[in-house]
Structures are given as structure tokens and as C-alpha cells.
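Of the protein chains in this complex, all but one are displayed in their positions.
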Amino acid sequence: MTVLTVPTADAVPAGLSRRTRILRRLRRNPLAVVSFVVLALAAVAALLSPWLAPYAVEQTDFAHTFAPPGSPGHLLGTDDLGRDVLSRIMLGARASLQVAFLAVATSLVIGVPLGLAAGYFRAWDAVISRFTDLLLAFPFLIMAVGLAAIRGASLTNAAVAVGIAQIPGVIRVVRSDTLRLKSLDFVAAAIVDGASDLWVLARHILPNATSVILVQATVAIPAAILGEAVLSFLGLGIQPPAPSLGTMLATAQQFAARAPWAAVLPGVVIMGLALAFNVFGDALRDALDPKGDRR
Amino acid sequence: MARYLITRAWQSALTLLLSTIVVFFGVRALPGDPALALAGEDRSPEALEAIRHHYGLDQPLPLQFAQYVGRMAQGDFGESIRTGIPVSSMLTTALPVTAELAVLAILIAAALGVGAGVLAAVRRGHPAEWLANGLALVGLSVPHFWLGLLAILYLSVATGLFPASGFVPLLDDPVDNLHHLVLPAVILGTGLAAIIMRQTRSAMLDSLSSDYVRTAKAKGLRPRAVITRHALRNSLIVVVTIVGLQLGGLISGAVVTEQIFGLPGFGKMTIDAVFQRDYPVIQAVVLLTATAYILINFLVDLLYSVIDPRIRVTGDPA
Partner (left out) sequence: MTTTERIGDRPAPAAPALELRDLSVTFRTEGGNVSAVDRVSLDLAPGEIVGMVGESGCGKSVTAMSIAGLLPDSARITGSIRLQGTELVGARDSVLRRVRGKEIAYIFQEPMSSLNPVLTVGRQIAEVLQVHERMSRRAARARAVELLALVGIPSPATRVDNYPHQLSGGMRQRVMIAMAVACGPKVLVADEPTTALDVTVQAGILQVLRDLRDRLGTSILIITHDLGVIADVADRVVVMYAGRVVERAQVTDLFAHPHHRYTAGLLSASPTPGVHAGTQRLQEIPGLVPVLSSQPDACTFADRCPAADTRCRDAAPPLAAVATATDHLAACWHPCPIPRTQPEEASA
């Protein structure tokens, strides 16, 4: 950007692989470490929740409805039906992560090939752009409404709606990175050498685009978590009595004055998960940025 | 500029056509006989036949599509299955509420987001940057409907400062109208504010390290003039684009916000329709949203070309 060339002495010794350098940068960033630990703990708690949760999620106890947090046997209290809030939060978080990963995986499976094609083949670019515009024209909640009208509300419905909504973002970043990589010498050399398009895409472009895809996925997951929560809250996603952070909030809304903790805690968990992913995503982007400490 | 606009107009029209086709076939994918779905209460064979004939369901598909487009273009979205009220008149009462909410939210988000973004870029390494970045991350991560719930719980119910729900039309009582809308608009605006802040900050950092900002400094301008006249002007182009791109998120957010605050807008109408299986309403909502999204983004492109002279003026060979 500027002609002023400041001699840059990288503190990292030469000869270290790019992966080692990125990991080292991540380890040196306290925010990255904290968010990673939070995510790891959350993942373990969510995966093992069927065994770790103190109560069965659907176990009601009408003698102890609206027990406040700290009540004996109920660390985070109970809800209107006397169900244990902690247990439901754990399983709800599991459902959230499930939907989020499913949605992001869907968007990657569809978006990455389209993004590669749009960036690599000029002729496909215009067609894929129209497809992207079309997807963007249906905001995710409206898409979820339409899908719910056709197929009925369910966890899958939520994942599909959230996943489709994320395809344009994936196409955009993969396309622009493909354009960038295609102009680099080593790719041009491979093309001149007569490598087939598929070979160039698979061996040269995709491996080099992984870091961009990884960052995109990391920021897509928190968006998907929030998306699932909204849909379940509105009744368009996971259906009660299955536990979901969104449906918990919807129920709690009616009793918020009597049991505010039931309305506060699931939201805190959603925010915590999303925040951890967003913080980690930022740290990852910084670590992958060849410009180093630029942002 | 003319060529750019013609291209964008053509692309928008194509997208509009494609989305109409999607909705048209979406309606056909509804479970059961569309005539049955459209009929509502009266399901006698004669009534169904009349509906089939009225909607041209007995015609070949391309003709049906042409008629469909014709009806939609005239604003004939059919009638609500539940109430029998024409969908178009439901929209005329609901849309102004949503439009006002959205405009307020955009204004709040732009003011907060641009301000915080500039601050974070200019005060690098200062606690203000740290605070602005942290708030933006929280704004991106917080579920807004939950924030709305908390606001109702702790600001409306507990203190009575704001009404917890309801709506007063702007023309009836502007003050009361704002009083009802300000809390929902702030809640709806926070997510957008976070996105605008991050984009503004990143665009400002790019501008501030650009050659033309160095030129501005070399001219002896005050830091304030360098920031506002040179760096920010260029960064705002990015912000306008972001608002256009985030429109979908804003529409989704408006639906939820209206639901929580009981605002009688487009979003509440949509959610009610889903649970009542009010297919004509859902269809109108989906089609109108897509149309609005496409048209507004076309307008954003127009605005973009007004702000950015590189698009506005075609360079003559010099």
C-alpha cells in the first residue's frame, strides 16, 4: 500500500512450517486460548450431556416448580414444570451445536464447489452470481417460514434454512480466494504445464483456500447457533418437549416475572457459545493473516 | 454509469423472475391440493372447482405462471384463509410498522456502528479500541430476541419506562409512536451496529494506511480533517454496501422483534400465518420480501454510484 518499505524482521525463525507458525501465534494470543478452552469444555459437556446431565430432560416434578438457582438438587433451578434447568441447558446446547454443525457442513458442501467454479471458470461466474442473488433474496427467517409451510417445523428444517442462508457467504469468500490463487505464478505454471482444470482446483487451489474456508466456517457457526435459537424460539425449529435453548426461552418468556433465571440462563449460554466461536474466529483470522499484526 | 446501471437493472430483473418462479413452485409443493389449501373453510366440490378456475389451476403450467405473475403485479395476493380479509389490505396496515421499525434500527445502527468503528480505528491500542471491539463481538454474539426479552423484563415491566408491547400509529401520536418503537429499534439495531462497526473499523484502518491519507498528512491537514474528509469518506462507501447486504438479516430480525414486542407488523403477520397455515399470506410474504430485497439492493447500488465518483462519472480517455 505504501512505498515506504520498512524492513520487517519476523521474530519467528525461518524454516518453521506455516502450520507451526500459525499454532504458535494462536498460543500466544490469550483470547484465542481462553475461547478455545471454553469451546472445548462446551463441546465435551454437550457431547456427554446424556450421561452428565443430573436429570432426564423431560422429567417433571410438580412439587418443585420454579425452584430458584441453588435449590437443593437443582443447581440452576427448575422451570414451570419442575424440570431441571441445568439438564435442559446441557441438552439444549448439544442440540444447538448439532444444528450449527449440520448447517455449516451443508453450506460448505454446496458453497465450496460453487465458489471454486465461480472463481475458476469465467463462464460459470455469471450463472453462480445469479444463484447467489436468488438465495440472498430470501432472508433466512423468510426461507424458514416457507420451508416450515411446506415441510413442517423440525430440527432438520432449522438446519436446512440456516445452512442455505450461509451458502452465499461461502461462495463469496471461496470465489474471491480462487480468483486470487488463480493469478499466482505456481497455478499459472500448472495450467501452462497442461494440468487439467480439476487437477489444478483439487491440488493447487483448494488446499490453499482451506484457511479462508476455515475462518468462514468458524464465523458461520455462531451465526448458525443464533439462527437455530431464533427459529426454535419462534416454534419453527426444534419442537417441544425436546430441549432447545430457543424453546426454553420461549417458554420462559411466559413466566419471566416469576422465574427470571429460566429466561436469563439459556440466553447466557447461547451468547457464551457464540462469543467463544466469534473470538476464536477473529484470533484464527489474525493468526492466518500473512500481514501478521495488521488487525 | 449508464452501462453499469443497465447491467444491474437487468440482473435485478432476472433475480426477481427467478425468485417468482421459486415461490410459484413452492406454492405447488405445499402439502395437499393447492385448491384445498386456498379454499379455507368452504371445501365443497363446487367451491374447489371455482377456486381452480379462478386461479387457473386447470390451465397449463406456463399459462398458470403468466397469470400468477399478472395477479401478483396487480397486488392480488388472494385472501387470508382465516379471516377472509384480502392479503393486500393486511399488508397495507402491517408494512408501515415494519418499515418504520427498520428505518429507525438502521439509523441507530449506523450512528453507533460508524462512530465506534472510527473510534476503534483511530485510537489503536487505546482502551477505547478494546472496549469498542469487545462490544462489537458481544453485539455479534448476543441473541437479539433474548436481549429483547431482558429489555422487557428489566426495562419495561420493572421500571415502566417503556411500554412492553403494543403500537400507536405515527400519524395518531408521533411521540407515543416513538415511545413504543425506540426499544425494539435499539434491540434490532444492535446486531447491525456490531457488523457496521467492524466493517467501518477495517475500512478505516485500510484508508488510514493508504497513500492518499499520507498525502493529506503531507499537506499539513489537521488529524480531524484527515480522518473525516479523507479516510471516512472512502470508508462510508463500504458501509453503504454492508447495509444493503445485511438487509436480509434486518428483515429476519424485524420478524422476531415484532413478535417479542407485539408490534402489529409484517413479521408478526408472517409468524401468525405459519401457525394458522394461512398459505396465501405466507406466499405473499415470501414473494414480497424477495421483491423488496432485490429492489432495495438495486437502490443501494444507485446510491453507491452517487457516492463513488469512480462509478458515477465514466472516465474519458485523458
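Lettered A and B in written order, each chain numbered from 1.
Following the convention adopted for this analysis, contacts are C-beta pairs under 8 Å (C-beta built on N, C-alpha and C of every residue); 3 or more make two chains touch, one makes a residue touch a chain.
In this text the structure is predicted, and so the values were computed from the model without any measurement.
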Options B:W130, B:Y154, B:Y212 or B:F275, residue touching the unrepresented chain: B:Y212
Residue ranges of chain B at the interface with the undisplayed chain: 210-212, 214-222, 225, 229-230, 233-234, 237, 307-310, 313, 315-316, 318
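Quick note on the criterion: only the chains that are shown with their structure count from here on.
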Intercentroid distance (Cα basis), chain B paired with chain A, Å: 23
Residue numbers on chain A that touch chain B, as the complex places them: 1-3, 129-130, 133-134, 136-142, 145-146, 148-150, 153, 165, 222, 226, 229-230, 233-236, 249, 252-253, 256-257, 260, 263-264, 266-267, 270-271, 274-275, 277-279, 282, 294-295
Contacting residues of chain B [partner chain A, same complex]: 11, 14-16, 18-19, 22-23, 26, 29-31, 137-138, 140-143, 145-147, 149-150, 152-153, 157, 202, 205-206, 209-211, 214, 245, 247-249, 251-252, 255-256, 259-260, 270-271, 273-275, 277, 279, 282, 285-286, 289-290, 293-294
